[in-house]
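A single protein chain has been removed from this complex, and every other one stays in its place.
Each chain gets a letter, A and B, in the order it is written, and its residues are counted from 1.
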Amino acid sequence: MSFFDDFLAKWREYRKPGYYERFDYAWTMTIDLDRCTGCEACVTACQAENNIPILGEAELAKGREMQWMRIERYWEGEYPDVKLRFIPMLCQHCDAAPCETVCPVSATYHNQDGLNAQVYNRCIGTRSCAVYCPYDVRYFNYTDHQWDKPLDEQLNPDVTVREKGVMEKCTFCIQRIRQAKDSAKDDGRRRVRDGEVQPACVQSCPAEALVFGDRQDPESRVSSMMDNARAYRVLEELNTLPSVVYLKKVDGNAG
Amino acid sequence: MASNAVGLFRNPDAALAAAGRLKAAGFAALDLISPIPLHGVEEALGKKSSVIKRFTFFGALFGGLSGFALAAGTAVLYLHPTGGRPIIPFPPFLIITYEMTILCGILGTVLGFLISARLPVIRERVYVPEAAVDKFAVTVSCESLERAQRAAAILREAGGEIVGAASSREG
Partner (left out) sequence: MQAKSSPISYADVNNDIVRSLVVTGPKYYITLAAAISLTLICYFFPWFYQLYYGIGAAGMNHPQVWGTYLASFIFWIGLSHSGTLLSCVLHLTNSAWRKAMYRSAEAMTLFSLMVAASMVAVHLGRPWFIHWSLPYPNQMEMWPNFRSPLLFDVMAITTYLTGSSIFIYMGSIPDFAAVRDRTTGWRHYMYRLLSLGWRGTDTEWHRLGWAYTFLAVLIIPLAVSVHSIVSWDFALSVVPALHLTIFAPYFVVGAIYSGTAGIVTVMFVLRKYMKFEKYITELHFDNLGKLLLALSLLWTYINMLEVFTGWYSGESAELEALEYKLFGKYGPLYWEMILFCAVTPLLCMFKRFRTSFVPMLILSIAINIGMYTERFLIVGTSLSRKYLPDAWNSLYVPSVVELSILAGSVALFCTLFLIFVKIFPSVSIYEVKETLPAPEKGSPQWQATQ
């Protein structure tokens, strides 16, 4: 009964939550909050790498934002015992992403690298993914954007420029990941080595607070960082299974 | 050549009584035209009950199966995993199935209605415009003019006004 066995096998495959048995590469980022100084070099690097538009004063005054990586600031305490905490917040590439299920046209999905991929040319702009994201890391293009001279010469040719009405967010610099995978294939079917591909933010952090790699590789740097006792995920209780692991800031005055 | 006899009545009871007399006299192809729906007439005239419910049921069944097939089939045609859910999850697909069941049940009912009421009318049938306002008409379809005239006589006896018999081009 080969047809029946085939059907049963396919049925099990289609009924498995998340579909993937194992990712090709399970890209993960760790962010050490102890090292983060809130300098926003990562924000600037991301803007440069991914052709992120500069909205301008008028748009910002309306409350709009376009920062795929943003530094969240939380003040604690009253003067003079004020503390400021920085949390770089970017798309967490959740394995159980709430945003992926709600897109009516399948413009966002989970790819074989464990990334939450956004397909710009499929997006019709319902903005429900931004509603469903508990981290608020999805940004909508409310208007078409201009790059004044000479910023138009700084645009990255590997990355598209999004038109109005389309949703965008951090992609873990998927263009760099693709490039790295292509180079690895050209080199003769080897795997991408640990540290060979770094998103723009990871590359530019002066404090080396961001580490990027494949968590399925037990030898990678991210795997060892994830083993750290300080490791946690933001909004873990929502069971979104994010791929970004934060390392708690060590508070010298505690205890 | 087929002929028709028509009788107009003031109120539904008189019309029904006349129809009963015609049935007793052996006329079969009776119709009672009225401006409002009357209850119990079809049984009195001996007509079979509607088959609409079968159309509704099979429409709904077809809708249910095709709803799930649509959702699951298209999910399998282009695999894109989302949200840590399976490719074929039951809660959302059962909602799609439910909506399609109702949609096709509705369409089935409409089809059943049109077929069993024999609408739309292509070839002209016997009609009395006054019956759309406040009169009740009894029409009989007969094989010949003599039969129609006999039917008209019975209708006149039963108290109908404006009774007539005529042959029509078609049945």
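Keep in mind that, in the parts below, a contact is a pair of C-beta atoms (placed from the backbone, for glycine too) under 8 Å apart; a residue touches a chain by one contact, two chains touch by 3 or more.
From a predicted model like this one, the values you see are computed outputs, not experimental measurements.
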Q: Check the options A:Asp34, A:Asp144, A:Asp182 or A:Glu219 and report the residue that touches the missing chain.
A: A:Asp144
Q: Identify the residues of chain A touching the omitted chain, counting contacts across the whole complex.
A: 59, 62-65, 70, 72-74, 87, 89, 98, 101-106, 122-128, 130-132, 134-136, 139-144, 163-167, 234-235, 238, 240
Q) Which chain B residues would touch the chain omitted from the figure, given the whole complex? A) 10-12, 31-38, 41-42, 45, 47, 50, 52-53, 56, 60, 70-71, 74-75, 77-78, 80, 82-83, 85, 89, 92-93, 95-96, 98-100, 102-103, 105-107, 109-110, 112-114, 116-122, 125-127, 129, 131-135, 139
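Here is the rule we go by: only the chains that are shown with their structure count from here on.
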Q: Name, in rising order, each residue of chain B that touches chain A in their complex.
A: 75-76, 78-88
Q.
Applying the document's contact rule, which stretches of chain A touch chain B when the two form their complex?
A. 10-11, 13-20, 94-101, 103, 106, 108-110, 241
